[in-house]
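Apart from one protein chain that is not included, each protein chain of the complex appears where it belongs.
Chain naming follows the written order as A, B and C, and within any one chain the residues start at number 1.
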Amino acid sequence: MILNIKVKILSRKEVGPNIYLIRLKAPEIAQDALPGQFIHIKCSKDNYPLLRRPLSIHRIDKEKGEIFILFQAVGDGTKLLAQREIGDDLDIMGPIGNGFNIYPKSRKIMIVGGGIGVAPLLALCEESIRQGKEVRVLIGALKKELIIGEESYKILGAKVDVATDDGSYKHKGLVTDLLEGSIREGWLADQIFACGPKSMLKKIVEISLDAHIDCQVSLEERMACGIGACLGCVCKIKTKDKKEDKVKYEYKRVCVDGPVFGGSEVVWDD
Amino acid sequence: MILNIKVKILSRKEVGPNIYLIRLKAPEIAQDALPGQFIHIKCSKDNYPLLRRPLSIHRIDKEKGEIFILFQAVGDGTKLLAQREIGDDLDIMGPIGNGFNIYPKSRKIMIVGGGIGVAPLLALCEESIRQGKEVRVLIGALKKELIIGEESYKILGAKVDVATDDGSYKHKGLVTDLLEGSIREGWLADQIFACGPKSMLKKIVEISLDAHIDCQVSLEERMACGIGACLGCVCKIKTKDKKEDKVKYEYKRVCVDGPVFGGSEVVWDD
Amino acid sequence: MIDKPCLKVEIAGIKLKNPVMTASGTFGYGQEYAPFVDLNRLGAMILKGITLKPKMGNPPPRVIETPSGMLNAISLQNVGVEILIKEKLPYLKKFNTPVVINISGDTLEEYVELARRLGEVSKEMGVTGLEVNISCPNVKKGRMVWGTDAKATYKIVSSIRKATTLPLIAKLTPNVTDIKTIAQAAEEAGADALSLINTLVGMAVDVNSRRPKLANVSGGLSGPAIKPVALWMVWQVFQTVNIPVIGIGGIIKVEDALEFIIAGARAIEIGTANFVNPRVTIEIIEEIEKYLIENNIKDINELVGSIKI
Partner (left out) sequence: MIDKPCLKVEIAGIKLKNPVMTASGTFGYGQEYAPFVDLNRLGAMILKGITLKPKMGNPPPRVIETPSGMLNAISLQNVGVEILIKEKLPYLKKFNTPVVINISGDTLEEYVELARRLGEVSKEMGVTGLEVNISCPNVKKGRMVWGTDAKATYKIVSSIRKATTLPLIAKLTPNVTDIKTIAQAAEEAGADALSLINTLVGMAVDVNSRRPKLANVSGGLSGPAIKPVALWMVWQVFQTVNIPVIGIGGIIKVEDALEFIIAGARAIEIGTANFVNPRVTIEIIEEIEKYLIENNIKDINELVGSIKI
C-alpha cells in the first residue's frame, strides 16, 4: 500500500556536482519497498513549487528502516530539496510503482544506467546479489565527475564497467557500446535492466531484442498525482487485444503501471 | 534616494511571542534613514510570496552602519522572514517614505505606540532625545508578554508608561487613557507622534485636536511597489484646493506621500 | 459555543454529509485515494470524466507545472461507461458517499446516451447524480465548445435533462465573456445545480526546444493560481441563479473553501490540491468544522452567500 507519511532526513551529502544523496528514516516504506519503486516528494514546506516530485528509491535498508534517494538538482523542486536540513520532516508518498521483476530462474543479470538513471539500480543490484545472481553493471555518464556509484556497486560484488561520452574516464563512448561489447564477448545475461535517457533505453531495447535477452526499462514522465489518479504521466505501450491477434496501443501510467516496463512493449517514436 | 540592495542579516532574536528583531548591515541606508521611514523587503529567496513586505526601520545606527527591523510574524511573508538565517543576504528597498517631522522649536514630545506599532518609534525617540527634547513614551499592548521595547526607551532617557488591555501589567485599559491622563495632569507636549491600530490612531487624533497639540500618525496600507508607482497603498487625505476655500479629498500614497501624515488630514471613516 | 455544527448540505436533491466533494479528473475512480482518505467521510465523489466509448487521450507530456498551478491535457482518457459500470462502480458501492458521474461527449447524442445509460443503472450501481462537463468541444459544430455559448448550453443541458431523472449538475467553463448568461441558460434548461469553474485554457513553451511543453499545445490551467477568477465567477453566478452553486478552483486550504462558501457556493470541489496533499479533502472538512465552532455558526448553510458587500 502507498503511504503518505512524514519522514526524518537523517543525512545529506553532495556526492557529485549538483548530485545529492539523502538518507531517510522510513521503516514502513523500507519494509515494503522493491527495487525500481519510487517515492513522491513534497520538496518544500509550503506549496511552492506546487506539485510533488518523483524520485526513485536508491537504496533500501530494511534492517535500519532507512531508504536513500539520489538525485540531481535540476530545477526548483530538486534545488529546494537539496537545501532541506538534516532533522527536517519530509512529506513523502510511497513506495509507488511496480518495481523491477527479477525472475527466480535468471542467473546472470545485466544492469545498465545512464546519468542519474543509476539512481534506482543500486537497490536492484543489491537485491540481485542477495538472490545469488551474477551481476554486471554498466554505467554511462557525460564525463568523469558525473559518474555516480561505481564504488557502491563494486562493494556489493558486481563487476562494473564505465563509459564516458568525453572519454575522461575508462571507455570513451556510449554505455550501449559496452553492452554490445559484452554480448559480443559472449557474456549473455538472462535479464537486462536499464534506466536512463530515452535514447539510451531505446538502443538497449534494440540490442536486447537482437540478442533475445529479456529487458526491463524504467521510464520517466512528468507526474502530478503519482498514484494513478490523474492520468498525467502516461507512456505509449503496445498491448494485444483479447484475442491476441491484433496489436493495440494504450497510454499506461508510468506511476502505477510502471515505472518499469518490458522493453519490447514500449513505443518510442512519439 | 531609494536604494535596492542586498544586505547581510547580522542577528535575529525572538523578543516576544512571534515578534522578531533583526539587525542588518546597511550603511548606505543607515546613512540616509529618518525615523518613520520603512524598507520594502523580499521575504524569501524565490518569488513566493510574490510581493515585498513593508517594515519600519526600528533603529538606525549610523555609526555602525546598521538598521534594525522589529516585526510580528503574522502571515506567510513575515513568517518566512523570521526564518531567514544569520549571514543571509536580504533584498531590500529603502529608505522609503517621509518619516516623522520633529519641529526644531518643539520642546516636549509625546510618543504613543500600540502593539507592533512601537516598531518605528524607537528611532524617533532616539532622535528626539539626541535633539535635546523631553520625551515621554506611552506603550499599549493586549497583555504583558506583548509589550515590546519598554526598556529600550527607558535606556534612551524617556519616561515610559504602559497600558495593557487585560491589566496584566501596569495600567489596565487603553494607551489612549494614559494620553488623556497625562494631558489632564498638565503635561502638554508640543508634538504627539503615534503608530498603531487605526482605532487607536483615530482616538489619539481626537485627543490631540481637543488639546490643540500637533499630531503626526504613521499609517499602514497594503502595498505592492512600495515606491509610489502602483497607487495601491492609498489613504484618504483632506486637502484644500488652491484658493483654500473648499475641502477636497484625495487618495495619497502611504508609501511615498506617507507613511506619516498630519493627524488632522486623515479621513478615518471609509 | 456549539460543539457539533451541522455540515450537511443539499445539492440538486443530493444530501451531502458535508460540502466537500472531489473534482472530476483529480480523484481517479475513487479507489486510488482510498489508502489516504476514508471515502465515507467525503461529501460526495465526482469521478474522472466518462464518455460512451473508452478514450485513449492525448500523447504525453500531459501535465506541466506553472506558477501556483498546473496545465493538463489529459483529454478525457477513460475506460468508457460500460467498464465504469462493470469494474469501477462496484467498488464504490460499499461506501455511503454519493457518487456523481462527470459525463462528456463529442456529440449531443453521446451526452444523451450516456445520461440515459447511467440513469438506467443508477439504482443498482449507486449513481447519485450527473455532472455534465460542457467544456468539451462540439465536434459537429466545428469544435465550438458547448459551454461557451448560451444557446448551445441550453440545448445540451435540456437534451440531457429529458434523458434522465437523475440530479443534474452543469459544470461551466470559465473561458467566456459573461458567465452569468451561460449560468442562466443552464438553469433554464433544467440543471439542478451548477458547478464552476472548469480549467482556464493556457499554454507553456519550452524555450530550448521552442516547442509547446504539452504535446497537445494547450491545456487546462488549474490550482491556486486560478482561485481569484473562480471566486469571482461563483459570486457572479450565485447572484444570478436560484439553484445551488458548487465552487471549484484552486482550493487547497480551509480559507479557500470558506471564501467560496461565503461567496455563495453551497458545496465545493477540490481538484489539483489532491495531488499535493492526498488527505486535503478530509483536512478541509475538519477545519471547516473548526471554523464553524470558533465563529459560533450552527449550520454551514448560514454561511453560504453570507458575504457582506
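In this text, a residue touches a chain if its C-beta (ideal position, glycine included) is under 8 Å from a C-beta of that chain, and two chains touch if they have at least 3 such contacts.
If you're wondering where the values come from, they're calculated on a predicted model, not measured in any experiment.
Touching the missing chain, out of B:N47, B:Q131, B:S199 or B:S264, is residue B:N47. Contact with the undisplayed chain is limited, among B:M93, B:I109, B:I139 or B:V260, to B:M93. The missing chain lies against chain C, touching residues 66-69, 71, 148-149, 175-178, 200-205, 207, 209-212, 217-219, 221, 223-229, 231-232, 235, 250, 255, 258-259, 262-263, 291, 306-309.
Considering the complete assembly, chain B touches the hidden chain via residues 1-4, 42, 47-52, 93, 221-236, 249-251, 270.
FYI, only the chains that are shown with their structure count from here on.
Distance from per-chain Cα centroids to the pooled protein Cα centroid is smallest for C. Chain A and chain C have Cα centroids separated by 36 Å.
If each chain is reduced to the centroid of its CA atoms, chain B and chain C end up 47 Å from each other.
Chain B has its Cα centroid 56 Å from the Cα centroid of chain A. Touching two or more other chains at once are residues 48 of chain A. In chain C, the residues touching two or more other chains are 68.
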